[in-house]
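One protein chain is absent from this view; the other protein chains keep their places.
Order of writing sets the labels: A and B. Residues in every chain begin at 1.
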Amino acid sequence: MRPLVRWALVAAAAVALVTFPYWSAPWESTRFATTLLRDALVLAIFALSLDLLVGRAGMPSLGHAAFFGAGAYAAGIAGQRLATDQLPITLGAAALVAALLALVIGVLVVRSEGIFFLMLTLALAQIVFAIAFQWTAVTGGSNGLSGVGRPMLATLDFSSPDLMYVLVAITFVAAAFLVWGLARSPYGRALIGVRENERRMRALGYDTARLRLSAFVLAGTIAGIAGALSAYSTRFVSAQDAGLGNSVRAFVTVLVGGAGTLGGPIAGSALVSVIERVVPSLLPVELRISEAILGLVFIAFVLFARQGMVGLGRQTWLRVRSR
Amino acid sequence: MSLELVFQQALNGLSFGALLFILASGLSLVFGMMDVVNLAHGAFYMLGAYVALSVVQLTGSFWLAMLAAPLALALLGLVLEPLLLRRLRGRHLDQVLVTIGASLVIVDVIGLLWGRDVRSLSAPPGLDGSVTLIGGVYPVYRLFVIAFGVALAVAMSVVYRRTKIGMLIRAGVGDAEMLGALGVNTNRLFASTFATGAALAGLAGVIAAPVFGVQPGMDTDPGLLYSLVVVVVGGLGTLSGAVAGSLLVGPADTFGKVLFQDVALAVIFAIVALVLLLKPTGLLGRIRVAR
Partner (left out) sequence: MGGFVKNDLAAKRGYTYRLTRRQFLVATSAATLAACAPGAVTPSASSSAAPGKAIKIGLLLPFSGVYAELGTSMRRATEFYLKQHDNKLANRPVTPVYADDANVTATGIAATQKFIDQDQVDVMMGVVPTPLAYGIRNAVHAAKLIFIDTNAGGNALTRDTTNCTPSCKSPYIFRASFSSYQISYPIGDYLSAKGTKEFFLAYANYGFGTESAADFTTGLKKNGGTTTGNVAPPLGNADFAPFVTQIKNQPTKNVYSFFSGADAIGFIKSWNSLGLPAAGYKMYGAGFLTEQDVLKEVKELANGAITSLFWAVELDNAENKKFVADFQKQYPLLPDVFTVQQYDGMRALDEALKALGGDTSDKDKFVKALEDVSFKSPRGDFAFDKATHNPIQDIYIREVKTQNGQTVNTISDKIAKVTDPGK
């Protein structure tokens, strides 16, 4: 496929995605699909940021929700304390707070590896969760932060379901583009180098600790923006947004979709969202087995399609093309 | 804090630590032998507790449950290892992922079979009384738990160091390929090790039930979270690591929660963070050669 054609297709897909509420309006008057897709896209941004760590830099973090939560709280609290609803300020606050937190935590974890890195990120994230859960004066504590303001840009109010979706979709396209660009850049290749053979990278003169730290901070910042979008979507921040469950959810999404690929976190988010939101309503309510279904899907992917859905897709495409 | 209070809390910390050791021992064994962090360990622990519930309900005997639950979990382990883990031999991250999937399935199955009510198990008659110690009355069961923990640690140490199977395990930890080349059936060895790890988790489910209770969510908290904390803090994969980890985390968590009430939720994780930052491979951990 010629590059120009491929670019045109991607651009068309992006435009279709961003304008979804408008062209789907005739058959989607209830806004349910819009809301579902919006939440899936927020998860996709979150998963894309985690994939930078897990897939590309080889840093398996189980504490990524700490930054998601920090961004969510920062956006909500900044809006309330600074009495503003302007997105540049609140999203900026979210990115800044998430980045700073990622810097602090990153400095502590960057020299760990493997299971120790996993546990250290988990432990530090749980400390963040505990602070969010207990610090009632600032975060609302266990009752959560309600009354998150409207996302506004000058006089444009994004709080309607359609515009909120557009805001999320545009951010998603931007994040995907950023990650795609990074993967192709020397920086991205250096990250992969660190993942594959850190010793050799160091021998080649790379400051591997700084590379990992920068990846950690970048990933944390993007996760913070995802968190802010989540806060604006539901107009509420729960301490659970920074909790272990949310970290595991993102981790599972990345792995099922295909770590280290661009399409992976996106496909994973779609699958996880469907299993979480759509499957339960198809089954009788006494039969709570959506976790088991997720688990079986997970096992199946690991055993038979290790590169996740994207890998499976690639294999199928290759097979089809060779006919 | 008065001296009496310190003594009582120290006993609480030790008995809590003993429970943590019993809980974490299986996870440590499986990691040490197979380099697999079995994230279904918490689900195994939970299943052991629920099996115990049924056994006690049917027969009234806590001791029978202490035999039945580990047996049931060993059987499950013997089925799961060849089914899920064997073909992923060498793909360590994948083995971890598949155990996450297994735990999700097991937990939902428990919900289907036993329901999702909050349940509990009482200490068996004979161990449900109290003795008078410094500072007043102390439950016999918690003293039993300390004794059991010590006995288990000693037994595991003896098996590990002085029996043939222990020798095989130590050899496998060092170099599984070589062991296979020497004619040992590594498939059988790994399956049995995994089954033993599961059995230990099931045993923990029974013994911890009178203290930690039996309820939805127990697979993660306390199950998996506390086992991971102990194993990683102590130093992965070694028996002495698991002992060191529980001896540190048990009392530290007990005193920490009471002294720093407002951050009680975070105390155990602060302990982990502190230890790993000071000693990145855990208290007694050594850098493992990449396989």
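By definition in this document, a contact is a pair of C-beta atoms (placed from the backbone, for glycine too) under 8 Å apart; a residue touches a chain by one contact, two chains touch by 3 or more.
On a predicted model such as this, the values are computed, not experimentally measured, just so you know.
J.: In the complete assembly, which of B:57, B:130 or B:163 touches the absent chain?
T.: Within the whole complex, the residue contacting the unshown chain is B:130.
J.: I'm checking contacts with the chain that's been left out. Which of B:91, B:170 or B:257 qualifies?
T.: B:257
J.: Which of these touches the unseen chain: A:92, A:114 or A:280?
T.: In the full complex, the listed residue that touches the missing chain is A:280.
J.: Among B:184, B:211 or B:277, which residue is in touch with the absent chain?
T.: B:211
J.: Among the options B:8, B:25, B:103 or B:281, which residue touches the chain absent from this view?
T.: B:8
J.: Please give every residue of chain B in contact with the chain that is not shown.
T.: Those residues of chain B that touch the unshown chain are 2, 4-5, 8-9, 12-13, 15-16, 19, 111, 115-120, 123, 128, 130, 135-139, 141-142, 210-213, 215-217, 221-222, 226, 254-255, 257-258, 261-262, 264-265.
J.: In the full complex, which bits of chain A touch the chain not displayed? Write them out.
T.: On the chain A side, contact with the omitted chain comes from 26-28, 30-33, 35, 39, 80, 133-134, 136, 140-144, 146-147, 230, 234-236, 238-241, 245, 276-278, 280-282, 285-286, 288, 291.
By definition in this document, only the chains that are shown with their structure count from here on.
J.: Suppose each chain is reduced to the average of its Cα coordinates; what separation in Å results between chain A and chain B?
T.: 33
J.: For chain B, which residues count as touching chain A in their complex?
T.: Residue positions touching the partner: 37, 84, 87-88, 91, 93-94, 97-98, 100-105, 107-109, 111-112, 116, 220, 225, 228-229, 232, 236, 262-263, 265-266, 269-270, 272-273, 276-277, 280-282.
J.: Which residues of chain A touch chain B in their complex?
T.: For this pair, the touching residues of chain A are 60, 108, 111-112, 115-116, 119-120, 122-124, 126-127, 129-131, 133-134, 244, 248, 252, 255, 287-289, 291-292, 294-299, 302-303, 306.
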